[in-house]
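Left out: one protein chain. Kept in place: all the others.
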């Protein structure tokens, strides 16, 4: 996400004084709620989905994730790279290749 | 997210040949599943959460969102700005300020 | 669910003094969290699931639903029949037959 888009999201929140509602817990609920509106695009079919709806709901998830990074003062690249370090250890290529099993079952 | 982090996520997937599992529907499920692991950090308390767990689960949501952008060939800034256009119309400042009501009830 | 099973769930909660954590909001989070552990059984495949895991996670959803009925003093049959009245109006047989569209698109 560019700095300009991030700035737009922050101004959207501050213009409406919505930081008061953005506790980490409320944002966690919001991310789950939007993730399920995204999931609803695929409720009865994996392939026959409305791409415009998918874009809108995925964007909603991303916006609330941005809000959560902001409220907690987190750096997106830092936490993603920290988690990728863990994922690379949990799913070594030789075991995980062509395999969708969870690491606990690999 | 920097290009370098995006590249790392893409290589993680391609090294394991996991694109075969990354249908949009499966990724929508995955985003919801990880969003709920994030929500679990706040299951019984809004304030007494483990920040390290929050970082890990939020990162997981972001990684699957990145995978979904990739599989659908979407540009993150484009879809977020498209949705922000909609949000700004649905939630005009004069109505939405200091108000957490849904746009359908404003 | 038989009265005996309901009684067992209630005693499980009261023996542990867990009613203090069972606010409606916390139980709503819990239902979503367990619903997503159920969804995880189908994360990468619709057909290749572990039936024992499915049973356990579906049971968890049902137990938290029971807890929510209890905390709010609701009667399961009453609310389900109230909702079925609504569903039967939203999805008239002649329009909804062989059709998975949402009522807003029927």
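Every chain is named by a letter (A, B and C) in the order it is written, and numbering of its residues begins at 1.
Everything that follows uses one rule, which is that a contact is a pair of C-beta atoms (placed from the backbone, for glycine too) under 8 Å apart; a residue touches a chain by one contact, two chains touch by 3 or more.
Since this is a predicted model, take the numbers as computed values, not measurements.
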Touch list for chain B against the chain that is not drawn: 29, 32, 43-46, 100
Contacts of chain A with the absent chain, listed as residue ranges: 21, 26, 29-30, 32-33, 35-37, 39-40, 42-44
Residue ranges of chain C at the interface with the undisplayed chain: 1-2, 4-5, 8-9, 12, 15-18, 20-21, 23-26, 28-29, 31-32, 35-36, 38-39, 41-42, 46-47, 49, 51, 54-56, 58-63, 65, 68-69, 72, 74, 76-77, 79-84, 86-88, 91, 93, 96-100
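Basically, only the chains that are shown with their structure count from here on.
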Averaged-CA centre spacing for the pair chain B and chain A, given as whole angstrom: 2
Set of chain A residues in contact with two or more other chains: 29, 32, 46, 100
